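Contents: one structure, followed by commentary.
One chain of protein is taken out of this complex; the other chains stay put.
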Amino acid sequence: MDDLYKRIEASFNRQGLMKTLNASLDKVEKGLVQISSKFKETLSQQHNYFHAGVMTSIADSACGYAALTLVPVDKEVLTVEFKINFMKPANATRLIAVGKVIQSGKTLIICEANVYDNEGEKLLAKMTATIMTVDISRQ
Amino acid sequence: MDDLYKRIEASFNRQGLMKTLNASLDKVEKGLVQISSKFKETLSQQHNYFHAGVMTSIADSACGYAALTLVPVDKEVLTVEFKINFMKPANATRLIAVGKVIQSGKTLIICEANVYDNEGEKLLAKMTATIMTVDISRQ
Amino acid sequence: MDDLYKRIEASFNRQGLMKTLNASLDKVEKGLVQISSKFKETLSQQHNYFHAGVMTSIADSACGYAALTLVPVDKEVLTVEFKINFMKPANATRLIAVGKVIQSGKTLIICEANVYDNEGEKLLAKMTATIMTVDISRQ
Partner (left out) sequence: MDDLYKRIEASFNRQGLMKTLNASLDKVEKGLVQISSKFKETLSQQHNYFHAGVMTSIADSACGYAALTLVPVDKEVLTVEFKINFMKPANATRLIAVGKVIQSGKTLIICEANVYDNEGEKLLAKMTATIMTVDISRQ
């Protein structure tokens, strides 16, 4: 397990919501992070599929952490905004969110996330996110 | 408790995620729904504030249900997409999401949600959502 | 004509596109700018209504200038991103875009714009925009 993974994992493990969403940090590379979530009933919408909020939450974290892999260790990141399109109902036993940096500036980092079903084949949702770097002391 | 509230509540109670997010259905009117969430550690991001995913999930449900109040009982709604801007860190003991319909068409309904802190004064986040009506049988 | 109007007007007049879009700078207040466009055939889509791009362009400029009214004179603004929902076809002789600041931070300013028809009654489109302040020397 390399230093980059450890840095992201340290923050991931402090996110109570990620545990609540049954989420795991699958992959960490420069500019790319994959997070997945296993279905349980506590994550459902009214038809017992994954709630859109779960897709969104792991996609948001995947984007934020993909951005964080490119940021100096004395900095953090905040999500400014995102937009997500839902393409198919999340009728799956597992969601896989892959966040990637598509543009990296000094202040702002633009990321995309794709959310796939358990087989990693069907694209269920797509997010574009604007992330801001901030000094850790500002938090 | 009127029929409109009961219709929305029946669906709300089937959303496992709403219980997981400590959420309650506070208000239901024609074209407006309010959902709030009480903080607990299982809903946190890395600084122990509410995770953006919680703000987003209750805002999404508030928009969807605001749309549903305007739809015939043999129809349902699906979230097509939304965009959300985060304005302040969600350092609050309670989040209040108010979803409102701003345009209602036969196929598509456009909603906005404001997410406030516990005192209902600070605007923490703002969402615009596109919702589609679908026949229940299509689900 | 006050100093604030003059500052915005000076930049507005340098935007070749605003002239091309038959646009005028109607109102400038702290945190609010109104821009309108009179229809001509060169601004049309395939049904001879205003092209969505015209609504978007004047809404974008209205948001950017609303932000600029709050920024020190040694700074400028850049549009980071926006999202716009189109609610009704722009079958009008005049479009009126009203841009307003809804959150103002040191680095980022969040704005909204409503686009109305000639009578200022029908809401045709709604934009949310993220604007960044930059030092003029960076341009």
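A few notes on this one:
Order of writing sets the chain letters: A, B and C. Residues in each chain are counted from 1.
Everything below uses one rule, namely that a residue touches a chain if its C-beta (ideal position, glycine included) is under 8 Å from a C-beta of that chain, and two chains touch if they have at least 3 such contacts.
Small disclaimer: the values here were computed from a predicted structure and weren't measured.
Taking the whole complex into account, chain C touches the unshown chain at residues 11-12, 14-17, 19-21, 40-48, 51-54, 56-58, 60-61, 78-86, 89, 139.
Against the chain not displayed here, chain A makes contact via residues 83, 85, 87-88, 102-103, 110, 123, 126, 128, 130. Although one chain is not shown, part of chain B still touches it, namely residues 80-81, 83, 107-108, 128, 130, 132.
The rule we apply is simple: only the chains that are shown with their structure count from here on.
Chain A and chain C have centres, each the mean of its CA atoms, that are 33 Å apart. Chain centres here are Cα means. That of chain B falls 29 Å from that of chain C. Looking at chain B, residues 83, 85 sit in touch with two or more other chains.
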